[in-house]
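What you see is the complex with one protein chain gone and the rest in place.
For chain A:
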Amino acid sequence: MLWACILLPQLALDGVLRRHPDPAAPLALVTGPAQRRVLRAVNASAKAAGLRAGQSLGAAQALCSRFTAVAHDPAEDVRWHRFLAAWAYRYSSLVSHEMPSALLLEVEASFKLFGPWPRFEAQLREDLKSLGFRHRITLAPNPYAARALANQHDGLAILTDGPLHNALAQLPVERSGLPAEVASSLRRMGLSKLGQVVALPRVALGRRVGKDALAHLDRLTGSLPTPLRYYQPPDSFSSRIDLNYDVESSQALLFPLRRLTADLAAYLAGRDGGVERFTLVLEHERCADTEVVVGLLAPERDSAMLFELARGRLEQERVPAPVRGVQLLARELPPFVPAGRDLFDARPQQAVPWEQLRERLRARLGDESVQGLGVRADHRPERAWQAEHSRVAPPADLPRPGWLLPHPVPLRDHQLRILAGPERIETGWWDGDLRRDYYLLQTSQGQRAWAYRAAGDPPRLTSHHPASSAADGFMLHGWFS
């Protein structure tokens, strides 16, 4: 087995920065009690301004007047750590997030799928870069050694035990993962490299440094196998962004929304699932949260598509108060089957499949905006169609108009000509009785109308103007077009 260690030295800061609208502005992570605030981490531009981790907040404010101070939240660290474990789960089934700010992946089994280590590593780095996390990656035959090497190296890959022992021997004791007091006492003994420590007689060393440190050394060399606790992906997704300021326009929500949907898509890809329904919770200061439900007709997991749909729904939404936080919840994650596509099918640019187009239209125009058309076995024109497709035998080939008015209206025309009729439609005593004589008429404009009169009420026709007096009492119900 080969273990990759992804060390995340700035996990807390990166977690804050990736949600910040302007990551280039000076920013510092602050921790400690209210009386003694200390900078925990600073970003590049803050560092350029002279801020350092460990400074007190007062000193930092004296150095640089305008930097954003964000309180450090340990719960956030845990959440980001878990999120990255979910991301790593797509590359390996054995992922451990047991060690703080580090991920351990068993990668040898995944080489067949993701290529040899250099390519695999490049892929990991690319993903982490796009997710916005700084990292160091090392590879070693056992997880503890990989973790210890990541303290000193970046990009080091050791495949066998021989070179591993050499590399470990070169490791300074402070960076070997030994407890700080053990490392400093070893240093005082004149032992600076791990190789010198391991070379000492084991029993004497054990008496000096204690059992735990000895076990740690054994784990590094791989002679004491210790199982890790592995990550198990949860069955639902939830992510939250605190905005820290009042947002009043939907435009300003797009940035956090893009992050949230990208996170959701990364998570879904990891568990090879899709999402059919998710909720955006817009948190307000004083009133109840607004919930925007985004429903799809079929499971999807493409991040651009999820973003676009959520955006479409969000733009329609009216909120009672400024938004302070956004949360994305997805509880049901059904399996996802990607649509099969012809490999050599030449498609125009910007082509989207119908399913995606339908979701896009529904997101902006409303759930009921896209309808199919179907036939129902009924003689009444109002009930002979329905808004979804049905498998009914084709109706009898009667003269029926292509356009139907949703509600019949009186037909007003001074020059109607009867072309055919009447055809009586009389049915439906059980639910909405209907007795009508339908005529095919020609209007003065040359349109062909389908209009009806009450049954048994023939139009009055005189010999001189057969049409003019027939105009009364016709209800227009359709156009033969």
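Note that a residue touches a chain if its C-beta (ideal position, glycine included) is under 8 Å from a C-beta of that chain, and two chains touch if they have at least 3 such contacts; residues count from 1.
Keep this in mind: contacts and distances are computed from a predicted model.
**Q** What is the missing chain called in its UniProt entry, if the choices are "Fumarate reductase iron-sulfur subunit", "Translesion DNA synthesis-associated protein ImuA", "Cbb3-type cytochrome c oxidase subunit" or "Flagellar basal-body rod protein FlgF"?
**A** For the chain missing from the view, the UniProt record says "Translesion DNA synthesis-associated protein ImuA".
**Q** Going by the contact rule already stated, which one of A:1, A:287, A:357 or A:454 would touch the omitted chain in the full complex?
**A** If we include the chain that is not displayed, A:357 is the one touching it.
**Q** Of A:109, A:215, A:419 or A:454, which sits in contact with the chain we cannot see?
**A** Answer from the full complex: A:419 touches the omitted chain.
**Q** Could you tell me which of A:35, A:65, A:251 or A:445 touches the chain that is not displayed?
**A** Here the residue in touch with the unshown chain is A:445.
**Q** Looking at the whole complex, which of A:281, A:404, A:455 or A:475 touches the chain that is not displayed?
**A** Considering the complete complex, A:404 is the one touching the chain left out.
**Q** Touching the absent chain: which residues on chain A qualify?
**A** Residues 347-354, 356-358, 360-361, 364-366, 368-376, 381, 384-387, 389, 394-395, 397-406, 419-422, 440, 445-449, 458, 478-481 of chain A touch the chain absent from view.
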